[in-house]
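One structure is given below, represented as structure tokens, and several questions about it will come after.
As you look at this complex, bear in mind that one protein chain is not there, while each of the others sits in place.
What follows is chain A.
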């Protein structure tokens, strides 16, 4: 790894560790390998959002050309959000693309991703299905996001009705996550979800 990249990541790592956000449990950063090319981030779901109480893990890959190019970041924890792919965890956030600036750091990027959970950008979606639900059925979107937070990120709100429907599909021999995706996609209408799964 290029010298400047490794040196900078080391400095940033120290900065993050000393930050009040780490002290307050908002964000966390861990090393994955010894050559500083891969890290694991963690953000807390912001209060007053469907992600509240959840812990979300992020995969962070630092390119050779860092900080002249942005780190590659994706959600490892499954999440229901218009700007995150529910399948791959890919994030649509301008500062990770054409709005990157060399003075941004892992700390500011993690905080920006946390802010994205509080304020989605449905007009610039990563996941078209989620974005459509967010726009057309905000209440159902909220419940679905809360349910995913409960199941995958350790959030506190269990949605009994949704759990029942997933169980119904499990009883038919369908994989749990696949069942949840189908139900979430078809606004929790059991019939349409089943049809799609068996077509």
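As a convention for this text, a residue touches a chain if its C-beta (ideal position, glycine included) is under 8 Å from a C-beta of that chain, and two chains touch if they have at least 3 such contacts; residues count from 1.
Rule of thumb we're sticking to: contacts and distances are computed from a predicted model.
Participant: With one chain of the assembly withheld, which option in "RING-type E3 ubiquitin transferase", "Replication factor C subunit 2", "Ubiquinone biosynthesis protein" or "Cytoplasmic tRNA 2-thiolation protein 2" matches that chain's UniProt protein name?
Facilitator: The UniProt record for the chain left out of view names it "RING-type E3 ubiquitin transferase".
Participant: Which of these touches the unseen chain: A:12, A:42 or A:127?
Facilitator: Residue touching the absent chain, from the options given: A:12.
Participant: So which of A:4, A:35 or A:87 would be touching the chain we can't see?
Facilitator: Only one listed residue reaches the unshown chain, and that is A:4.
Participant: For the chain not shown, which residue from A:103, A:119 or A:199 touches it across the whole complex?
Facilitator: A:103
Participant: Spell out, residue by residue, where the missing chain touches chain A.
Facilitator: Residues 4, 7-8, 11-12, 15, 67-68, 98, 100-105 of chain A touch the chain that is not shown.
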